[in-house]
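First the structure, which I've put down as structure tokens, then a few questions once you've had a look.
Just one protein chain is left out here, and the rest sit where they should.
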Amino acid sequence: MIDHIEIRTRGKGLHEITGMVQSVVGASGAEEGLCTIMMQHTSAGLTIQENADPSARHDLEGWLDRHVPEGDPHFTHVHEGPDDMPSHIKAALTATTLSIPIVRGALALGTWQGIYLWEHRSRGSTRRCVVHIGA
Amino acid sequence: MIDHIEIRTRGKGLHEITGMVQSVVGASGAEEGLCTIMMQHTSAGLTIQENADPSARHDLEGWLDRHVPEGDPHFTHVHEGPDDMPSHIKAALTATTLSIPIVRGALALGTWQGIYLWEHRSRGSTRRCVVHIGA
Partner (left out) sequence: MIDHIEIRTRGKGLHEITGMVQSVVGASGAEEGLCTIMMQHTSAGLTIQENADPSARHDLEGWLDRHVPEGDPHFTHVHEGPDDMPSHIKAALTATTLSIPIVRGALALGTWQGIYLWEHRSRGSTRRCVVHIGA
């Protein structure tokens, strides 16, 4: 079964999509199987991260921003703005696809795990992910 | 088919789990298919790495430790200890899920590839992975 989820982001950062993905799993009726999510953009990514304390996501975003900074004088791919090239590098360093087992109709995440869409563009955008549910 | 593997780590570093994952594949009876492994924690990860010379894993661990050091003054998520925030960043930079084809009843790894659980907490922990075997 294939479905899509669409999220309007309004800036850089981690947007939780666990509930949206679980809704697709629920609608599929799958009791056991595998849920695969793929980001259809190269300037945003996916990650499974701690869903409890927001300071962890804040520090994660900060670390990546400091290590892949805008304005790196080595960048030549700059015509779409200073946040464009960092967004591609950040996407390459994190995940574009995630596959999560389904157990008893639910995503088999750990207690403190959430699924996040990681927006890397300053203005955000409408982001589309494909979700596949297999046996 | 869904199963779990549990590993008691005793500190940072790469712990090989190839044999444990292959045992799950063997028990499933699958001759051809796809084996997906998901780490149920956000302070440890998964990686496929060279299984021959341990110096490669030592240098890999060292590089990541130097680039995501404990005590970074930017970190605010520090109440669980200095190794906590680095562990989440390290997990985000590596894999949380891996999908490996099964050929003739075995994981279709390359000659020098092993599957590793990558512990990022100093004291280690009991780590749980979900394993899904699909057709």
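When the chains are written out, they are named A and B in that same order, and each has its own residue count from 1.
By our rule, contacts are C-beta pairs under 8 Å (C-beta built on N, C-alpha and C of every residue); 3 or more make two chains touch, one makes a residue touch a chain.
None of the values given here were measured: they were computed from a predicted structure.
Checked against the hidden chain, the listed residues B:2, B:98 or B:131 yield one contact partner: B:98.
Screening A:8, A:74 or A:104 against the full complex identifies A:74 as the residue touching the chain left out.
Those residues of chain A that touch the chain absent from the view are 2, 34, 36, 38-42, 67-68, 72, 74-77, 85, 88-89, 91-93, 95-97, 99, 128, 130-132, 134-135.
On the side of chain B, the interface with the absent chain consists of residues 32-34, 47-50, 53, 55-56, 58-60, 62-64, 66-67, 93-95, 98-101, 103, 108-113, 134-135, using the contact rule stated above.
Note that in this section only the chains that are shown with their structure count from here on.
Our note on geometry: chain A versus chain B, Cα centroid distance of 20 Å, whole angstroms.
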